[in-house]
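Yeah, one chain of the complex is gone here, protein chain that is, but the others are all in their spots.
Per-chain residue numbering starts at 1, and chain names A and B are given in the order in which the chains are listed.
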Amino acid sequence: MTQQLAITGVVSADVYQEVVHFYARHMHLLDAGAAAEWAATFVDDCLMDLPNLEPVHGRTALAEMMAKSIAQLRAGGEQRRHWHGMITVDEMPGGELAVRCYALVFSTLFGGEPRLHRTCVCHDVLVREGGTLKVRSRRVTRDDLNTDLS
Amino acid sequence: MTQQLAITGVVSADVYQEVVHFYARHMHLLDAGAAAEWAATFVDDCLMDLPNLEPVHGRTALAEMMAKSIAQLRAGGEQRRHWHGMITVDEMPGGELAVRCYALVFSTLFGGEPRLHRTCVCHDVLVREGGTLKVRSRRVTRDDLNTDLS
Partner (left out) sequence: MTQQLAITGVVSADVYQEVVHFYARHMHLLDAGAAAEWAATFVDDCLMDLPNLEPVHGRTALAEMMAKSIAQLRAGGEQRRHWHGMITVDEMPGGELAVRCYALVFSTLFGGEPRLHRTCVCHDVLVREGGTLKVRSRRVTRDDLNTDLS
């Protein structure tokens, strides 16, 4: 537990801010249902490991999964909002950025009350492609399913 | 949808941080009921477009609206907390800053349980007056009323 929380590679204020800004755009695309643009914020051979789902490999599969999900939400008149916060960023020896952050998901039905849907922890590895940050891998744990409570 | 999410003008880490810090002070003033000080964070001829309300023009009308609102909340023993997050900032050709961010409103009655009151999206245009950021216009959409789900 404490090992994964240790500070392993301090990043500059500029890089930290870049990561924060990156997630804002990333989540705006997700919640707006912009599947292709959202998938483009991942590297081509990305890996996504979500709770209760088989891991998803590759940007194409990811965009398909996301398009299906957004279609279901829209059919049900549901708007989700993903918030990343309490973000820590460490630079790995190879230059990748290891991110640990909290993630909230809010859900609102058209005409309904907003609702806190999930509280999660997100572990990302970010890399640069042509100067731009992209997600290489993501592992998310849900607090309600997390048996190690870490 | 995707057009308004496109990156149109990258800002520096300093400017991004300044916007984040600006919103923190801005919302502290709002939630503390400091109507005049809060209104002073807008330009004099500002425009505020809130859901289900007629647009409000000018700082004086804004301060009046806000003072009325805070008086009602206090009479009802209610404390609101406005959170801006997932903030994107783009510099427009004229130097204004176009902000898109998520906004949460929490509500707590004295002696009661805290409650998620609203999830919104906020579109601001920020400008500089004497070196200080100010809000020129604000448009807020509520997820529960938003028919385009974007």
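What we mean here is this: a contact is a pair of C-beta atoms (placed from the backbone, for glycine too) under 8 Å apart; a residue touches a chain by one contact, two chains touch by 3 or more.
Everything numeric here is computed off the predicted structure, so don't read it as measured data.
For the chain left off this view, which of B:Gly9, B:Pro55 or B:Pro114 is in contact with it?
Here the residue in touch with the unshown chain is B:Pro114.
For chain A, which positions touch the chain that isn't shown here?
Residues 1-2, 5, 7, 13, 16-17, 85-89, 100-102, 104, 116-119, 143-147, 149-150 of chain A touch the chain that is not shown.
For chain B, enumerate the residues touching the unshown chain of the complex.
Looking at chain B, the ones touching the missing chain are residues 13-14, 17-18, 20-21, 23-25, 27-29, 32-34, 37, 74, 77, 79, 81-85, 106, 108-116.
Here is the rule we go by: only the chains that are shown with their structure count from here on.
Where the centres are mean C-alpha positions, what is the separation of chain A from chain B, in Å?
Chain centres of chain A and chain B, defined by C-alpha means, are spaced 25 Å apart.
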